[in-house]
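All protein chains but one are shown at their positions in the complex.
Let's turn to subunit A:
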Amino acid sequence: MDRRTESVLLLAVGAVGVRFGFSDAALAYLKPSFQPILLIAGVVLVLLGGHGLLRDSARPGSPGGGEHGDHDDHGGPGVAWLLAVPLLVLLLIAPPALGSFAAGRQGPVASVSDSGFVELPAAREGAVDLGLRDFVTRALQDPERSLDGVPVRVVGFVMPDESGDGYLLSRFTVACCAADATAYTTRVVGDGERPADTWVEVTGRWEPGDGDVPVLEADTVTVVPAPEEPYEY
């Protein structure tokens, strides 16, 4: 790989960094607070690539670093071509946010922490808005049973399930990027079946019971568009 190719590759990778620094498309892969440092990294790469191109054109008689020829070959290791793979994957597959397939492979989370829970937020239009992680952890391990009898509203995607009533409702929590995503899942009963990966907003009540998946008795279920932030953080 010669210097010019190197520089173009760096520009391309840098451009992806800059784009994802701004665009919501990055939220399928990363948490929002990660975007600024991705943007900075992209700018640095664009600068490095640009510097390489300028240097090269500034040196007459060496188009493409030809003057260095094979000596310069180690400068552009062949393995660098692999950097084009994520670019092509992004362009061709444009992978979506993790969904029911990935959630189904994780199995239930047991307890998450032994620390106490804060007071439930105030209700809005007759129900408390809760993240799925909050709902699942409170349902499974809150000694105060703060969910008992409280109408709640949660948003998640549908994961069909043959083994019991209704379907599973799931949403991922991400600490850093989608690679560390953990799915929090509850069972929704009283709403029949729904196709996989449909995003729904469920208003209902926690149905106390044992087992490692809590049960949510649905009052109303609305299909909603996939949220801009597909994960909880």
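Observations, loosely collected:
Everything that follows uses one rule, which is that a contact is a pair of C-beta atoms (placed from the backbone, for glycine too) under 8 Å apart; a residue touches a chain by one contact, two chains touch by 3 or more; residues count from 1.
One rule holds in what follows: contacts and distances are computed from a predicted model.
Missing chain, UniProt protein name, picked from "OFA family MFS transporter", "Transketolase family protein", "Cation/acetate symporter" or "Permease": "Permease". Within the entire complex, the positions of subunit A that touch the omitted partner chain are 1-2, 4-10, 12-13, 17, 20, 26, 28-30, 34, 37-38, 40-41, 44-45, 48-49, 51-52, 55, 63-64, 66, 69-70, 74-99, 101-102, 105-115, 175-180, 182.
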